[in-house]
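Removed from the display is one protein chain of the complex; every other protein chain stays in position.
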Amino acid sequence: MPDAATEPSTPAPAGELPDVSRRDVVARLLKLGAVSLAAALASGASLAPLLHVASAAEPGKKRKRRYGMVIDTRRCVGCDACVAACKAENKTPPGVSYTIVLEQGLGERPDDRPLFLTKPCFQCEHPPCVPVCPVGATFKRSQDGIVVVDYDRCIGCRYCIVACPYQARFSDFGEDYPAVEEHTPWASVPSPEYKQFRVRGKGKSPEGNVRKCTFCLHLQDENGEYDRASGRWPACAKTCTGKAIHFGDLNDPDSEVSQLLKERQAIRLKEELGTEPNVYYLL
Amino acid sequence: MSDKTLKRAFWTLGTVLILVGSWAWIDRWVNADRNTNYGSIVPWGLWVAAYIYFIGLSAGSFLVSSLVYVFNIKRFESIGRLALFTAIVTLVLALLSISADLGHPFRAWHVLVYPNFRSPMAWMIWLYSAYFILLLLEFWFVMRHDLVVGSRKPGWRGRLYRILAFGSTDDRPETAVSDRQVVRVLATFGIPLAIMFNGGVGSLFGVISSRPAWHGGLFPILFLVCALTSGAALLVLVSAIFQDGLRRNRDTVLALGTLVLGLLLFDVLLQISETLVGFYGHEPDRVANLRLIYGGPYWWVFWFWQLGIGTLIPIALLALPQTRRNPAIVAAACGLIAIGFLAVRLNIVIPGLADEQLEGITEAFNSTRISTDYVPSLMEFTFTAGLVGIGLILFGIGEWFLPRPEESTPEEIAHA
Partner (left out) sequence: MPESDAQKITRRRLFKLGGGAATGVAAAAAVSGLGTRSGEHDLRVNAAGLQRWGRDAGQWVPSCCNMCGGQCGIMVHVVDGIVEKIEPNNWNPNNYTNISTDWFDGYTDEHGCKEGAVICPKGNAGVMALYDPDRVKTPLKRTNPDKSIGADPRWQEISWDQALDEIAAKLKALRDSGEAHKLIWFSEDHSFTHPQMDFCTLFGTPNYSNHANLCDVSRKASFRTILGDDRPLADFIQSKYIMLFGWNPTSAIKWVHLPRIITRAIEHGARLVVVDPYLSDTAAKAQEWVPIRPGTDGAFALALAHVIIRDRLYDREFVEKWTVGFDRFADYVKDKTPAWAETITSIPAATTERLARELATTKPALVDVWSGPGQHSNGVQGGRAIGLLNALIGTIDAPGGMINPDKAKTKHNAPQPDDTAAETLKQPRFDERSKYPLSHSSGIYAQSFVNLAEDKGPYKPKIGVIVFQNPMMAVPGSQTVAKALAKLETLVVIDTMLSETAMLADYVLPGTVYLERYDINAHWVTWPAIGLRQPVVKPLFGQPAEYETVAALGRRLGLKDKSGKEFFRIGAISGQPVEDLTAWYEEYLSAELKGGSPGITLEEFKKLPGAVWVDRKGTRYRKYADTIPADQLTGAFYDGDRAANGTVVYDKPPQAGGKPIGVVVDGAVRKGFNTPSRRVEFYAKSLEGKVDALGNPVDPLPVYVPRDWQPDEQYPLYLINWKEASHTHSRTFNNPWLLHLKSENPLIIHPDTAARFGLKDGDEVIIESPYGSTRGKIKATRRMHPEVVGLQHGFGHWAGGRNAVGRGTADAGLRPTRADPLSGQAIHKQTCVTLRKA
């Protein structure tokens, strides 16, 4: 194992108290059904199709989720399908790779084997990338623990990249693949990230922004839930050829991920930093 | 070398650098970051190094100016203005440098409307915004009387001074005295501000717990000493050239030179202790960082640039009896120190980043943006060279049209 890995950690605490998080004005308006009003308020009449959606969960489904991954290193064959699938899902440009597969070379023991380690963003419980942001463009969502970047707010200072101990953030330097550069039909395909469906264009966000894995949150339904059967599931987990990437709500004691953490030994990377990653590796 | 030739050299150099730099400017605004060499592992490069270098210079010269405006040290009186002006010019350069570095520079105002109070960077930005305003005000108050007097002159100079006087016509000596008091108050506020924002920059690096090279309490202090040393050194050079240069500021140059030497020695002491603590601490990443600085691909930045040009040679020149009384040599030595500190800044920013956060990252996928090897691109270099050019020209312009202290009334100086 890399020195990055430390002692086995205790499994995730099951179920937290319902979240009493702040509810935004716009969210309230939305709940009242004032969709167009909210939209107008939020973004001006010209941007009518752009609505704001509540950041907190709906009432009655208040329990705070904590999405996480449990990655089985024994099942991972290092094929990189997850990396390609993430690109295909999020349409990330060259140099940006929300997940990567680290290969740990041979150690000194004769029976050592290379180890493959898939590494998305860990959506840390205490993400060091968040407090450093001068404009609060990146934050941890209280409803599901996913750390997001507001592309419209981010000024592109890259401080969060410096602060992330896991190299989970990437700057979008505006480079494009030939299929985009040469205006093939593909150039008109937007990235579904954050349900914002942005098409690439010079000087337009997310160019100039810092980007990261979102746990494919654009695939959540209005209640913030994923659905594996209908394909609304993180793209990397969906395509994983070894079925090594388990995904789910760590706050739900019955979820597959919680169960696995109960049954198997797991570690997290760089525990000493106190970041408390929500991505675990099964040994 | 006569200061006339020196000045001419300044103008020519400035113009050439600006011309060379302008394509980089255009490239930056047309192609954004595409032609830069920093990436997602070394996300900050030359421009950030230049930025902290320039703000260091600014804070350093400002603090020297406060010797005049707060502590009333007569010996430096003649360069007080120059020091303030230097602080402004270098701060402008710093802001230009960092604005080019931002992915979305035109959103810089977001810091004011979406402030994050937990971000050292936010604090830093607010502090130097305040500092900038304070600098301008202070400078204006320093100049106000001269502007009012100057505005009575015929021709464009008079008109220009009128504009700069912002409608002030009061040339009463009491007001001049009150000006000086305002200046004093502002300068007094400025001192902690300059210290804070410099420390702020230091803590911007220092708080990153995952970056062992930076993570430590000494970092903000080191930043401050760096700032003072480099700022004072630059000021020596500037004083030797501008506003009648050595003819007028000969003694000041020599006196400041001694101060610079002292600061530099203190800085060296701090650096040595950082290094020793680093090596003895045996913290693997920290040691790796130090090794990178001393033996990595950019070893020459440390050994030749920082240590040779920026430290050993100038120390010798400033300390040896044969040279230390020669103001031209002292000025040159301080010039070397000023240049050397860019290497110090580079060595703070880049090796601190140029390491894999997790082993194997650079091999995990293919991209020039995923590399621990960072050498600024030609575009980055020329851009920064262009900034230096802008700095030179600003000095030139300032020299050219700003009223000189001589033009002030003698009573005023007496009053102060």
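Letters A and B name the chains as they come in the text, with residue numbers starting at 1 for each one.
Everything that follows uses one rule, which is that a residue touches a chain if its C-beta (ideal position, glycine included) is under 8 Å from a C-beta of that chain, and two chains touch if they have at least 3 such contacts.
Given the structure is predicted, the values throughout are model-derived calculations rather than measurements.
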Chains shown that the absent chain touches, full complex: A, B
Candidates A:71, A:148 or A:279 - the one touching the absent chain: A:148
Hidden partner interface residues of chain A, rising order: 21-22, 24, 26-27, 42-43, 49-55, 74-75, 77-81, 83-85, 87-89, 94, 97, 105-106, 111, 113-116, 130, 133, 135-142, 148, 150, 152, 177-179, 181-182, 184-186, 188-190, 192, 194-198, 219, 228-233, 238-244
Missing-partner contacts on chain B, residue numbers: 112-118, 130, 133, 137, 174-175, 177-178, 181-182, 185-186, 365-367
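Definition applied: only the chains that are shown with their structure count from here on.
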CA centroid of chain A to CA centroid of chain B, Å: 39
Touch list for chain B against partner chain A, complex: 31-34, 36, 39-41, 43-44, 101-105, 107-108, 110-111, 114-116, 118-122, 125, 204, 207-211, 284, 353, 356-361, 363-365, 367-370
Parts of chain A lying in touch with chain B, wherever the complex brings them together: 2-4, 83, 94-97, 100-105, 119, 128, 131-137, 153-159, 161-167, 169-175, 202-203, 205, 207-210, 269-270, 273
